[in-house]
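One protein chain is absent from this view; the other protein chains keep their places.
Moving on to chain A:
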Amino acid sequence: MTRYTLGGDEHLFVELSESMSLSAFFTGSLITRELAARGLSGILDICPANASFQVRFDPDVLPVARLRAELEDIEAGLAAASGILQTRVIEIPVLYDDPWTNETQLRFRDRHQDPQSTDLQYAARINGYDDVPSFIEAHSAKPWFVSMVGFVAGLPFMYQMVERDKQIQVPKYLRPRTDTPKLTVGYGGCFSCIYSVRGAGGYQMFGVTPVPIYDPEQRIAHLSDFLVLFRPGDIVKFRPVDRAEYDRIVAAVDSNEYRLRIAPVEFSLPDFESDPAGYPARLLEVLDAR
């Protein structure tokens, strides 16, 4: 049941579901894209989140009742919609179990649920995996939806395209760390994230990517058009790499010769629902065609 609630006089907050689900995220994506397409004057920001979204507006131009009526109209029309999302698929290499997050973990062990294990060992165990390699396989084999961008500039929250019983779940640290390496691949609740900047953080740390995702100076090739890589609705595939390949990619990024693997793709919710195990792999084939 969709819940509309005010965030002061400038925000309308819309909760599609209290719990996380792919359908709530997908509904939010379609509604917010259609709202943007309608181009109402007075809308300042349309912010999709995991199972909710928020619209910031100028109440002097657009009364909230009018905005809400527009959103209800869009939602009512969705039932007949095709369940198709035009988006992009992006490959992100990850060095799992890397030296930098491991060193950071050691400094904050007193804030962790299980000070005797690494974050990866802990996450593998509580999710019923025999060992860390099989856990990394589960984290990297199936793609993820960018279900929200935010907290800080350009940080993606990602939700994995697997059935509910296969979702990885981990708690956040007992108390947040004061430090997280830049480009750490983290995990909290049922979400993966990539820390866009170095700083505080509460998510468990699984690895680092050599690929920058935020560049306010826009020097990096794949961030030269815009300083933030991810958009809500993007599909992300993690590819485990070893230290040698990580170093090669870092060197390529430094000399601005690294080329991101990215391709447009059409996601179909009906196709996913009829074949949740096989469809995600077919979705990724567009990367190989590049």
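Here is the rule we go by: a contact is a pair of C-beta atoms (placed from the backbone, for glycine too) under 8 Å apart; a residue touches a chain by one contact, two chains touch by 3 or more; residues count from 1.
Everything that follows uses one rule, which is that contacts and distances are computed from a predicted model.
A chain of the complex is left out here; the name its UniProt entry carries, from "Hydrolase", "Phospholipid/glycerol acyltransferase", "Membrane protein" or "Biotin-dependent carboxyltransferase", is "Biotin-dependent carboxyltransferase". Checked against the hidden chain, the listed residues A:Tyr96, A:Phe191, A:Phe206 or A:Phe267 yield one contact partner: A:Phe191.
Although one chain is hidden here, its contacts on chain A can still be listed: residues 5-11, 13, 15, 17-21, 44-54, 56, 59-60, 64, 148-155, 157, 164, 169, 171-172, 188-191, 196-197, 199, 214, 216, 227-228, 230-232.
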